[in-house]
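Sharing a structure below in structure tokens format, with a few things to ask.
A protein chain is absent from this complex, but the other protein chains hold their places.
Our next item is subunit A:
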């Protein structure tokens, strides 16, 4: 096992970096897209609501690996068209295809998480804002969104972790992420321990991420934490009298 580690550590480290890059890029772009979509999703108008619902149900209802194959090998079939549009340069690279697929997938989940959080915002807080004469954008900026993100935060962290692990499917379209490198090392060494090492690396990344996320969470909910101030026992005061 140590032998595998020392021989192949640089390859696995390269893979871990690519995994991190793909995960972070995908979830942060998805986060940017999820906010407007979730706001559309909670509107009364069905013309705003339905397109979003359609996208979400597609990405939540089909396997990630199927989406990845559709985008990767599917775009290969439309090469002349994509070349004309000047997009082939983007689709030619497997890492780009993986990031795009994961962004869309994560966007669907994050939109649903945010939708739930937006709908759970206390109506009375919103009404209080309105009563103060806050315009819409101020109302959202100072009341609705902070409350919604506070609620959504743990679920969003969960989504990032799922993306980190789900991202391992990128290895089937030749992306040399942590899983891709692991498979390559395994095929050269036939040593099953390399999967153990890879699992440990995924676990470490996840643990580090969870701890950071928890710090953020504590910061967002700082109004709820309060220090208990110990008072001196009353007997002391009576003794003074």
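Please note the rule applied: a residue touches a chain if its C-beta (ideal position, glycine included) is under 8 Å from a C-beta of that chain, and two chains touch if they have at least 3 such contacts; residues count from 1.
Everything that follows uses one rule, which is that contacts and distances are computed from a predicted model.
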Hidden subunit of the complex - UniProt protein name among "LemA protein", "Fe-S cluster assembly ATPase SufC", "Acetolactate synthase small subunit" or "Amino acid ABC transporter substrate-binding protein (PAAT family)": "Amino acid ABC transporter substrate-binding protein (PAAT family)"
Touching the absent chain when the full complex is considered, from A:15, A:94 or A:167: A:94
Residue in contact with the excluded chain [from A:42, A:126 or A:172]: A:172
Those residues of subunit A which, in the complete complex, touch the missing chain: 73, 75-77, 79, 92, 94, 172, 174, 180, 183-184, 186-188, 190, 192
